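All protein chains but one are shown at their positions in the complex.
And now, subunit A:
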Amino acid sequence: MIPTLQTIIPYIQENSLDDVPLTFLLKLLSNPTIINSASAVDQQTLLTRVTTLLKSNHNITRWKATKIFTVCLLHPILLLSSNTANSIAALVKILESKCFISDFQNPGQRELVTLKSTAECIDFVLDQIRGKPTLTREVLTPKLPTIIGSLIEATTFIPDVTIPVLSKLLITNTTTFRPFGTKFENVLKNILNNGDNLAKVDSRLRCMLLKSLALVSFVLSRERQADAWRENVNALILEIKSVISIYEACLELSGDSDYNSKFQNLPKLPEDMSSIKMIFGSLSIDINESPVEIFKVSQRINILCELLLAYIELNTPTAVTIPFGHYITIGEILSSLNTGFTPVKKDIRDQATREMIEQSVIESKLAGINILNTLVKKFKGELYPHSYQILAILDAAVPIQTFRGKIRVFEKLVYENEYMMNSILHTASEYLKLTERFNDMSVLGRLVEAALILKEPREPIIPTENNNTHQELTSVSGNSKKKNNKNKSSISLSDILSHQQLFMTQPSAMTLTTLRDFFNTLLTHCELSPGKLSLVLRFVLIDSISNIDLIHNGTSAEKEQIIKLLESALLYPGRAPNSISIIPMIANLIGTDNVIFSLLTNPRFPLLPKKSNRSSDNEHDNITEEEELKEAEEFENGGFQIPDSENTKRNAEENIEAQREEKRQHVEETGNKVAFENNDLVFNKTEAAANVLKKMENHLKQEQNHPTISLVDDTARETEMAADDNVIASEEEEDGEMGSDFEIPEINVDDDE
């Protein structure tokens, strides 16, 4: 027996609301039976009470009312009631009042929660009403301007809730939104504050902010939204180009032909920079004042790139023309920035500045890699023509050193730039997923090397002897206090020297995730050399053994990743013949409850269900079996030829051919013989002539009756034998050639091209 609405209603008023736990009330109200079985009066009362609660002076009551209202809206019957409009008005009031927050620096928790809940509730109301024509006309449309206005007002306090709601409204109610466009844009720009605040918001909010900023910049234009989109993106590309050009002042980029050609390919910067529509203000940098200033460049590049990507990540109402080539070029330019190839200009002498510039370049490079990564996730197949070059760029981004005349991956720098290496490997893995059986090691070799380096545990960095002696020297010249210090440091070092293994650190969780993904891609989409493959497999096995607990008990994403890697190792064993199979090891690791392993070791056939005619089948089977037994017997006796095999067919045909030849010869011979015999006959008498003729006729008859040369019969018999396929039999081909009826014409492929 469930309570009726009538019993619940008394508790829905300010004084008695505290008597019942809210969640209990919500659960009851969410039950369709309670609402639907109630009388219309009760339903109306419920809504009026909720509206009254929404108008309360207490935050807690208003907050509770928003929750109750949300649950009420689950029921269509309540949504359609005339009271909905009043409730919405009450919700808007709450937003407009901003819960009477007076302290903008430090708004109260309860006020914020109430505001958030109200915005969420409005979002839900809008969702419920959207698409229902009459409701929209009667309830939503008149209220919409106030709703939008109040949501924009509240954005400064609760951006993470209001921005998605406003973005939805931007797309669905563009016309109503139009007057508020500039206001919304300004609010968003204020939150971003030229990108300075970018570091203060989490990635989810940042993504929403930039997306809304992109959306609001074009969607409100009355006509030709696509053109507005295009213009904005082009302006943004120009802005990025102008910011990138700042690096020309501190890096030796003029000598880099690749950079120059790519930079030229981007749209030309106008003479007068003030004419382009800049989204953010101009940058002023003085690295002489403080080397940290250079980070403004990378920060600006970062936010501009993210905004550029935001433009392609949102829903566009119409088709747009995406300058895809320029997107890729920007990504390529930024990710191929490398102070190894294009060092910091020599006229910048200050060491700190040089270091800061290098670090800033790395930051910008990350922005570039991020562009490439987003593009491949979004556009996949569009990147086929570009992926080789992009892989080459990623490969070239791996730091290298020359060691004894050989170029190899520079371990130290790989560890130093682990974060960058992770994003390089992650992006490369996405590009490799586009291909199948990729085996071009010229653009993959260093990436694989770097990944194999990253998987190793890190050894503690022990001060080398030189450093020690240096320290000693300085300490000798110093006073006794310093000597003490030195002794202390040697005590702390003693552990590292004696128990080095205790100080080994394993790769971080993030690195491991990236590596597993990269190795999985290598296994499934690439053809590695046997040496590299065994190194990868070694990692796979060691990694899963060290995480054996996780495999058996965990439920995390990490577990899935490890198991996926093992499954890939099973399914893609590599092409090279390997003396050791890893299947037994994988069997021991995941064999007990893995579907793929089970199917691999116990394969089954997908049989077609058939209406089987049992009796005739059996009969047929019996006959074939008998026949086969007979055949086998004959075969054992040695006198049997398998009639329907391709070989016999061919042999038979060869026989026929031989016999035909033989017969031709025979006929010729006989003819000659007869002619010879009769050559000197002079037909003086008709009798003699008749006799000779008779003799010849007899001879001919004899010839025809001759068993070996009755060609017609023979051919017929042989063909019958060949065609008499009672049993579907098969046989291996010899030397890859078919029987004579499948002769392949020689086609010279090279000539065609």
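Basically, contacts are C-beta pairs under 8 Å (C-beta built on N, C-alpha and C of every residue); 3 or more make two chains touch, one makes a residue touch a chain; residues count from 1.
Everything below uses one rule, namely that contacts and distances are computed from a predicted model.
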Missing subunit (named according to UniProt) among the choices "Centromere protein N", "Trafficking protein particle complex subunit BET3", "Pre-rRNA-processing protein IPI3" or "E2 ubiquitin-conjugating enzyme": "Pre-rRNA-processing protein IPI3"
Touch with the omitted chain, as defined above, among A:74, A:135 or A:583: A:74
Listed residues A:254, A:318 or A:506, member touching the removed chain: A:318
Touching residues (missing chain, whole complex) on subunit A: 22-23, 26-27, 30, 59-60, 63, 67, 70-71, 74, 102-103, 109-110, 113, 116-117, 120, 124, 127, 207, 265, 312-326, 328-329, 377-382, 384-388, 434-438, 440, 524-525, 571-572, 575, 605-611, 621, 624-625, 628, 644, 646, 725-726, 728-733, 736, 738-739, 742-745, 747, 749, 752-753
